[in-house]
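Shown below is the structure under consideration.
For this depiction, one protein chain was excluded, whereas all remaining protein chains were kept in their positions.
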Amino acid sequence: MSEWLSVADTAKKIAAGELTAVRVVDTYLSRIMNHDRELGSYLAVDGEGAREAAKAIDAQRAEGKRLGPLGGVPISLKDVLVTRGLETTAASKILEGWIPPYDGTVVEKLRAAGAIVLGKVNCDEFAMGSSTENSAYKRTRNPWDTQRVPGGSSGGSSASVAAGLCAASLGTDTGGSIRQPAAFCGVVGLKPTYGRVSRWGVVAFASSLDQVGPLTRSVHDAALVLEVIAGFDPRDSTSLDVPVPPYTDALVGDVTGLKVGLPREYFEGEIDNEVKAALDKTIAALKDRGAQIVDISLPHTSLALAAYYLVAPAEASSNLARYDGIRFGKAAQGAKDLLDLYMKSRGAGFGREVKRRIMLGTYALRSGYYDAYYKKAQQVRALIKRDFDDAFGSVDVILTPTTPTPAFRFGAKATPMDMYLGDVFTLSCNLAGLPGISVPCGLTSDGLPIGAQLLGKPLDEATVLRVGHVIESLVGLRDQRPKAVS
Amino acid sequence: MPALTRKEVEEIALLARLHLDASELDQMQGELGAILEHFAALAQVDTNDVQPMTHAVPMDLRLRPDEVAPSLSPEDALRGAPVKQDSVFVVPAIIGGNE
Partner (left out) sequence: MTELAQLLETWEPVIGLEVHVQLNTKSKLFSPSAVQFGAPPNSLTDPLVLGMPGTLPVFNRQALELALRLGVATESKIRAKSRFARKQYFYPDLPKGYQISQYDEPLCEDGRLDIIVGGAVKRIKLERIHIEEDAGKNTHVGQFSHVDLNRAGVPLVEVVTAPELTSAEEAAEFMRSLHRLVRWLEISEGDMEKGQMRCDANVSVRIRGEERLGTRTELKNINSFRFVQNAVEHEIARQVRIVDGGGRITRETRLWDADLGSSATMRSKEEANDYRYFPDPDLPPLVVDGGMMGTILRTLPELPAARFTRYIEQHGVSPDDARTLISDRALAEYFDVTCKLHPGERSGRTIANWMLTELLGALNAEGKDISQSPMQPATLSELIRLVEDGTISGKIGKEIFEESYKTGEAPTKIVERRGVQQISDEAALWEIVDRVVTANPKQATEYANGKDGLFGFFVGQVMKQTQGRANPVVTSDLLHKRLGR
């Protein structure tokens, strides 16, 4: 049963010769065959490529070569990550059939560390959404309750990790798109500090907010994968040129004396009772282990949603201008002139939510509206960042619920605004560029996972992981597995 | 902030080069209107003297040495193009001039 092994144990057993990479890959491929018809987490499975890569790893070992830290570990990639020779669609019709001529930096790094790409997983189109319902291709189901969404936008990642259809996955997080699906699917999701992980080869949604991060079944796995994918990249002008610490060393199992801030704005609003109860239990457990619990305030929190839904769509409206059906992707047939080609290719190629955000962003950037919308939002963003700077003057880490509710049913969010409101707890982290993690902290009475979110100082992923690791050990899901695959 | 008019929605769709049919335009008008209403709160915030935050992490632009790397071959460059001829991308005739 190699499918539930941790990333570290998988790599260790392969390196020790207790398992072959081919065997591990085959196990995952057969599980995908068995379960993914129902779950729908993968858009494309690269069985052939994965087995080739696995053979190469086994051959390396046979030759006595040292394997990389992820040698033979099968992973899935959110379909916004650019993969050379492997169709990359961002779950959009407009990119259908696009075979990239290059690998993104994180993909290069994973391969260099010996990881094996099993395939591309589903997400909301261009990572815009919170349920993966906006995928142009398929519905992905939550393994804990297949009538419910896996979260989004990295819903294929969270579902594939939770269901044991890969050892780990990479997602992207622009406003919570790693942490929220991680919370919904009972896995760990880490959004690194902006600039920590290269964005080269990440299909852009909102450039000043996007970050790549791991979704894994344990905090230790997340630390391990982050060590591999983090680091300076000269191909990304916003990449931070700072050394990457050994994150696994931070997992000391101790929080004594650490100051954990509870921002009152995150606990006042409409929160599901069971979510609240799980958080209370988590707080009590941390206190019990010697953490200092501090009440803090982040006064501009209520404005984060508005700021986010101006900044992100504005950047998206610009980033998505390149999809015009001329150089790659799909073009409308029978366009009568150039304008018609643009209008129809884009009108037919983009889904409803993507069009909505392009419209919103275009609106916000129009001449005469720029100051009132985009600029104002960026100013409010600065105030939100200032709140965090102030707070981190007195605490080491901030603890909140990841989401106000556990996973909801398909179609439950009737209007876009209803959907957006579910993101209130995760948006600020992106606006401020901070590292954040979601760690499972219990199940509801219906057996749905609940996530606790930790936010850290810029570049202090170590503390976030350290506290997350302790929460995992105190109130985590341990060996409880989702219904759909157990 | 004034409510979003149908004409504005059409103008924005044109600016964004998105073909929307009549029902989509109607729906868009309603949905965007509701979202913009929510944004009205921003106008109440005093942001005098607040520098807009354009980047999540403050940093200076890095400079790349002026060095050449190999280009894609024209075949690779055009591989994904829906309409091409020889080694150029083909689009419907452009009327009027350049930008």
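So that you can tell them apart, the chains are marked A and B in the order they are listed, and the count of residues begins at 1 in each.
Just so we're on the same page, a residue touches a chain if its C-beta (ideal position, glycine included) is under 8 Å from a C-beta of that chain, and two chains touch if they have at least 3 such contacts.
These figures come from a predicted structure and were not determined experimentally.
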Exercise for review: Please identify which of the visible chains the hidden chain touches across the whole complex.
Suggested key: A, B
Revision key, fill the gap. Touching the hidden chain, out of A:Gly40, A:Pro69 or A:Pro100, is A:Pro100
Revision key, fill the gap. Missing-chain contact among A:Cys123, A:Val202, A:Leu215 or A:Leu459 belongs to A:Val202
Revision key, fill the gap. Touch with the missing chain holds, among A:Ser158, A:Ser177 or A:Thr238, for A:Thr238
**Study point:** Full-complex contact with the absent chain, from A:Glu315, A:Glu353, A:Asp423 or A:Glu472
**Key:** A:Glu315
**Study point:** In subunit B, positions touching the absent partner
**Key:** 15, 17, 54-55, 58-69, 71-74, 77-78, 85-94, 96-99
**Study point:** Interface with the undisplayed chain - residues on subunit A
**Key:** 81-82, 88, 90, 95, 98, 100-102, 104, 199-204, 206-208, 234-238, 314-315, 317-318, 320-322, 324, 326-328, 338, 342, 362, 365-367, 370, 374
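Basically, only the chains that are shown with their structure count from here on.
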Revision key, fill the gap. Between subunit A and subunit B, the Cα-mean centres are separated in Å by 24
Revision key, fill the gap. Listed in rising order, subunit A residues that touch subunit B in their complex are 97-99, 101, 193-195, 208-209, 234, 237-238, 240-241, 300, 302-303, 305-307, 309-310, 317, 321, 324-331, 335-344, 346-348, 350, 352, 355-356, 358-360, 362-363, 366, 372-373, 375-383, 385, 415-417, 420, 430-433, 458
Study note, to complete from the structure: Listed in rising order, subunit B residues that touch subunit A in their complex are 1, 4, 8-9, 12-20, 24, 28, 31-32, 34-36, 38-39, 41-43, 45, 47, 50-57, 59, 61-62, 64, 72, 76, 78-83, 89, 91-95
